[in-house]
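Each chain you see keeps its place in the complex, though not every chain is here.
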Amino acid sequence: MAGKVTFDENRCKGCELCTTVCPVKIVIMDKDKINIKGYHPATVKEMDKCIACGSCARMCPDVVITVEKL
Amino acid sequence: MTHQIIMAGFGGQGVMSMGKILVEAGLKEGKNVSWLPSYGPEMRGGTANCSVIISEEPVGAPTVTEATAAIVMNRPSLDKFEKDVIPGGDLLINSSLIDKKATRDDINVYYVPANEIANDMGSGKIANMVMLGAYLKITGAAKEDTIMEYIAEVFSGKKASVVPLNKEALKRGADCIK
Amino acid sequence: MAKELWKGNEAIAEAAIKAGCKYFFGYPITPQNEIPEYMALKLPQEGGCFLQAESEVAAINMVYGAAGAGARVMTSSSSPGISLKQEGISYIAGAELPCVIVNIVRGGPGLGSIQPAQSDYFQATKGGGHGDYRMIVLAPASVQEAVDLVQEAFDIADQYRNPVMVMGDGMIGQMMEPVEFVEIPKRQLPEKDWATTGLRGRKEHNVINSLYIEASQCDKHNEDLFAKYAKMEETEIRCEEYNLEGAEIVFAAYGTVARIVKNAIKSLEKEGIKAGLIRPITLWPFPKANFLKAADMPNVKAFLSVEMSMGQMVEDVELSVKGKKPVYFYGKAGGAIPTPKAIVEEAKKILGGAK
Amino acid sequence: MAIVFQKTKGLTEKQTHYCPGCTHGIIHRLVAESLEELGLLDKAIGVAPVGCSVFAYDYFSCDMQEASHGRAPACATGIKRVHPDSAVFTYQGDGDLASIGAAEIVHAAMRGEKFTTIFVNNAIYGMTGGQMAPTTLIGQKATTAPLGRDENHAGMPLRVSEMLATIPKAVFVERVSVHDVPNIMKAKKAIKKAFEIQMKGLGFGIVEVLSTCSTNWGKTPVEALKWLKENMIPYYPIQNFRNPEEVK
């Protein structure tokens, strides 16, 4: 049940909503990066923990996230 | 001398209040002043700018289409306003957030690492005061003392603690200008 | 009182309060939101009442009710909102109720843009609502002038029992300039013995109304209104004349555009061209005589009306000049602002051509 | 010799322009009597609508304003905010209140404006000659519904009282009728109560009064009363919907 989460990074507005709904708490803000809009974008660091539930994508107001089931 | 300044950056970078502080100081010094903001349906974090005029004479148009100076705090602002500076005018670039260089050579360009200095001082929010300090050093549009007088009035009582920080920011900005 | 920096919208609101305005009914719209917001904070402190209406239509009818009840009352909006008020304004003019209406004009038509414009000139001066009626329309060019005119607007309204419009553009509303609140000399005003206050001992009931079902009576009512308007035309016209002496070209411009034109005049001066400006402060009644006088000056070769519109006031300039000198137009619309440079170019083109 | 009934001082001497048998006249009288009996004539300010009752300002002896079509509640809001101690009322037809003025009445109710609305529901546009109103019944003919109101095209009649009763600050909502004497008495009671509630500052009150328009219904006045009873009341039940006691 592993998943793959892709972020369309430059669409991200750094709102952090996605980080609050991940059941395994792997979605975090990438404080090291600033995207074209000037925000720290969201990202997933430990992708192997992803259960492909799609919650982050469903919560994101800016359709930044695509979720695939491997 | 009439100072016609454009100040521009992201919302949240304090460009509006930078302009307001300057015109308040101008007024204190008996000058004619005006401050005209851009307005519109901008999302939080969108761009913002204001046109500031400080003059010995009555202010004509409050719009600034021929700027004696432009202070740009982010990249889109540089792209938009570089062309509006008059030949011989001043362009102040926040080099912390703008990696591009100015393209014109008929104007005076100053690179001020405002965010770096501000962060260095422990408060990213006063990058605008750093830029203002640099601008004042270049143009003398208002005296640093008048600015500080105004700031002291606004931040009195409990908030007075921020006054020295602002003073320091102005100074550090001015120091960037050799 | 020393000069203080005020944002135009807030200064307008404060000026109204200083003029004794106790009631404000409005609806949010950019770029005038600071007016209702200021009123929301301050009017209750003055024992007055701010109410956000459900719409501009409701707001203007609340103004009708409050004005009819004898209060000093104001509303403000911007172009689309003012369009919605047209029926109400026609009723207010018809029922002869005093009130102040502020229009901080933005670019149109339709939703347009929200940037500064002057494209509601016709609507304000010729009557955007149905029927024959007139409002005094005041057009300040600075925040200070806005403050002064708003204060006087209430007196004018009460003196004539007529709506008065203060028309600025987005710049007037949004910019900050030094202001001194100087008390405007109060006019001698008639008592509001016509107001519906409840009888409270009065014998005859008061009625606020604009219906005259007999055509002949309605005609008479119109005649009476226009006799009143004629009086306004006699006594209320205001206008700034600038640099007319020896001017080859005379600009017509009002509000902030007049200031841009002044920059242009200075630039022209540097190039050796003498230009002047007639700045109507009352858009209605229009300072026709000033233009006619200028048209009779031999040095004047042409007029150029500069507006943030596709050409509206220019018609009143033409009507005033009566064909004695050519009248040209230059404008930007939809929220775009003419630059001094472009105005200079235009003037030179005309003088080249008008030789 | 005692007076059982005589003309109230709340009405002027002016004779109305209403059609013979039009129950607008009855409703005017009930309002005027209520004001007189409550001692409110001296501080009452009424708002006439645009509709058959457009000349109401000539008939009520208190101060009056003529509002634009549908906007009487906005007008009354302006008046009442200026004179909070006055007894302010709007008198509105169903076209005026339920169609063009729907937003204004909903919002006056929402804000709990402390005035009283007399809502005359005659299921038609009277003054303009019998067009369909929001309250026109299914199948009822109107000049703009020549085959009768069709619910698939024009929807179901709007029950204003029921709708406004969902609004918390509409503290008094009652539907009455004037098709016979007992109902006229009840209507009077409701109107009087609405004014009392206003003067106590409890919130917004509305009395919906079922009324006839014999002219545009194409009936005699007497037939019209019967039609009201048999056709309107089943859809518009006579009922109290909100009472201030409830909201306390």
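Every chain is named by a letter (A, B, C and D) in the order it is written, and numbering of its residues begins at 1.
The rule is short, and it goes like this: contacts are C-beta pairs under 8 Å (C-beta built on N, C-alpha and C of every residue); 3 or more make two chains touch, one makes a residue touch a chain.
Computed from a predicted structure; not experimentally measured.
**Q** I see a single representative of every chain type. Please write out the full complex as a formula like label plus count.
**A** Taking all copies into account, the full complex has the composition A x2, B x2, C x2, D x2.
In this section, only the chains that are shown with their structure count from here on.
**Q** Return the chain pair with more inter-chain C-beta contacts, choosing between B-C and C-D.
**A** Answer to which pair has more contacts is C-D.
**Q** Could you put a whole-Å number on the gap between the CA centroids of subunit A and subunit B?
**A** Between these chains, centre-to-centre, one finds 37 Å.
**Q** Suppose each chain is reduced to the average of its Cα coordinates; what separation in Å results between subunit C and subunit D?
**A** Between these chains, centre-to-centre, one finds 39 Å.
**Q** In subunit D, which residues are in touch with two or more of the other chains?
**A** none
**Q** Mind pulling the residue numbers of subunit B that touch at least two other chains?
**A** Nothing qualifies.
**Q** Enumerate the contact residues on subunit B facing subunit C in the complex.
**A** Touch residues, subunit B against subunit C: 20, 23-24, 27, 32-37, 39-41, 59-63, 65-66.
**Q** Can you name the residues of subunit D that touch subunit C in the complex?
**A** Against subunit C, the touching part of subunit D is residues 12, 41-45, 47, 54-55, 57-58, 60-68, 71, 74-79, 81-83, 86-87, 103-104, 106-107, 111.
**Q** Under the touch definition given earlier, write down the residues of subunit C that touch subunit D in their complex.
**A** 23, 25, 49, 51, 53-55, 57-59, 61-71, 73, 87-88, 91, 95, 196-201, 205-211
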